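Worksheet for the structure shown next.
One protein chain is absent from this view; the other protein chains keep their places.
And then chain A:
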Amino acid sequence: MASQSNSNTEGTHEVIDVPATEHGAGFPPFDSATFASQILWLAITFGLFYWIMKNVAVPRIAGILEDREDRIAGDMAEANRLKQETDAAIAAYEQALAEARNKAHGIASETRAKLKADNEARRVSAEAEIAAKVSAAETQIAEHKSGAMEKIEEIATETTSALIERLLGKAPTKTDLTKALKTALN
C-alpha cells in the first residue's frame, strides 16, 4: 500500500509542508520528520488531559456516583427499617388477636363447662327427688294395698258370716270361718 500511495502522492502533490525527500516514504504516517513534533504535542496534550481527568473529572464523577449510591443505600436502609417496624406492628397485632381469641375460647369453654355442671347437678337432684317421691308413693301404695287386703278379709268375713247366718240361721264359729276364707282367698 505504501509504495502505491507513494507514487500517487508524488504525482499529485508538490506542496507538502514536511519535506519527504530524505526518508523516501511519502506516506505521512511513516514520515519520521514529523515524529518529534507529534510526540511533543501528544505528551503536552495527553499529559494535560491526564491531569484534568485525575484531578477534576474522575473525582467529580466518582463523587456523584458515590453520593447517589450512599443516598440509595440510605433510602433502602430507611425503607427496611420502616418495613421492620410494620412487620413488628403486624406481629404484635396478630399476637393480641390470637390472645383475645384464646381468651374468648377459654371463657366460652368455661361457661359451657359450668352450665353443663349446673345442669348435671340439677338433673341429679331432680332425679333423686323423683326417686324419693316414687319410693314414697310405692310405700303408700303398698300400705294401701295391705290395708285394703285386710279390709277385704274383714268384709269377706262379715259378709260370709252374715250370709251363712241368713242361710243356715246360725252364725259359724270364728275359727272355722277364718280357715275357710283363707283357703278361698288364697
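One rule holds for everything that comes next: contacts are C-beta pairs under 8 Å (C-beta built on N, C-alpha and C of every residue); 3 or more make two chains touch, one makes a residue touch a chain; residues count from 1.
In this text, contacts and distances are computed from a predicted model.
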Protein that the absent chain corresponds to, by UniProt name, given "Ni/Fe-hydrogenase, b-type cytochrome subunit", "Probable chemoreceptor glutamine deamidase CheD", "ABC transporter ATP-binding protein" or "ATP synthase subunit a": "ATP synthase subunit a"
Which of A:34, A:160 or A:178 contacts the chain that the document leaves out: A:34
Residues of chain A in contact with the chain not shown: 1, 5, 8-9, 12-13, 16-18, 26-31, 33-43, 45-46, 48-50, 52-54, 56-58, 60-65, 67-68, 71
